[in-house]
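Every protein chain of the complex appears in place save one, which is left out.
Take a look at subunit A:
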């Protein structure tokens, strides 16, 4: 038998992780991590940046987590703040859930959330009505996801499915007097008043099989959501979508509260508005990042069967710098 010596370290691999040449595997603690993010000893994938993400932007915050049963986080969020032409503040949050049965769902959700947020942050200061801006943002996000289908799949991604990337989208724009939501798919927005004696509400209608059954009067909500087809979505962003139908709605709440913008990884564990209000900490408007972490923790405690993402946007929007007051 001939015996070959091990090859010298690959310079490309070494160059890929210049900052942490000695990164040690979190699974076996014995091997080093290679340039592809796998342990050179036990082969286990290392935690990725998107496994858990948090962001706080003044009065609003968002948290996203891979959950306990999925191998990667295919959800994404983007948040930001803008100043309207009259000088009043606006807060923007977009949450997207990549469709797992499609190719590169993680890229789809990232592209959609970023594109929609960028468009809103550009359109709102120009004076575009928030509801119109939300509509345009969804259309732009859909185009961004469509464009992904034209790119070749990245080298390491040979998914069993070769259909086009796709994702859901839900977003909220909050100004001093207005609350606008927009969505495609089954990600949701809830309204939870600061005064918990007032009724909370769900602000979105799922593009899903269950919602269609209920809307058509064919099944009760309980029956529909118990069905295994309940979560089959009937609308999404992506190249395989038949026809894009962006839904938008505008509200003028008469009291302060918090908008909960989330993927089904959260609302599966707090489906009704009342349940969501129950798990949302009372100080959510004052400590949004903490509250978002609490909500994600609620989903993980429940089993974390899906990726979990939530953004919290307090209403009314407060001027920049006044968020922590």
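Keep this in mind: contacts are C-beta pairs under 8 Å (C-beta built on N, C-alpha and C of every residue); 3 or more make two chains touch, one makes a residue touch a chain; residues count from 1.
The rule is simple: contacts and distances are computed from a predicted model.
Asks: Which listed name, "VWA domain-containing protein", "Carbohydrate ABC transporter permease", "Solute:Na+ symporter, SSS family" or "Na(+)/H(+) antiporter subunit B", is the one UniProt assigns to the chain that has been left out?
Replies: Answer from the record: the omitted chain is "VWA domain-containing protein".
Asks: With the missing chain put back, one of A:44, A:135 or A:202 would touch it. Which one?
Replies: Of the listed residues, the one touching the omitted chain is A:44.
Asks: Using the document's definition of touch, tell me which of A:29, A:71, A:255 or A:320 contacts the absent chain.
Replies: Answering carefully, the residue with contact to the hidden chain is A:71.
Asks: Among A:28, A:147 or A:226, exactly one should touch the missing chain; which is it?
Replies: A:28
Asks: Residue-wise, where is subunit A in contact with the chain that is not depicted?
Replies: 1-7, 10, 28, 31, 36, 38-45, 66-72, 100-101, 156, 158, 160, 305
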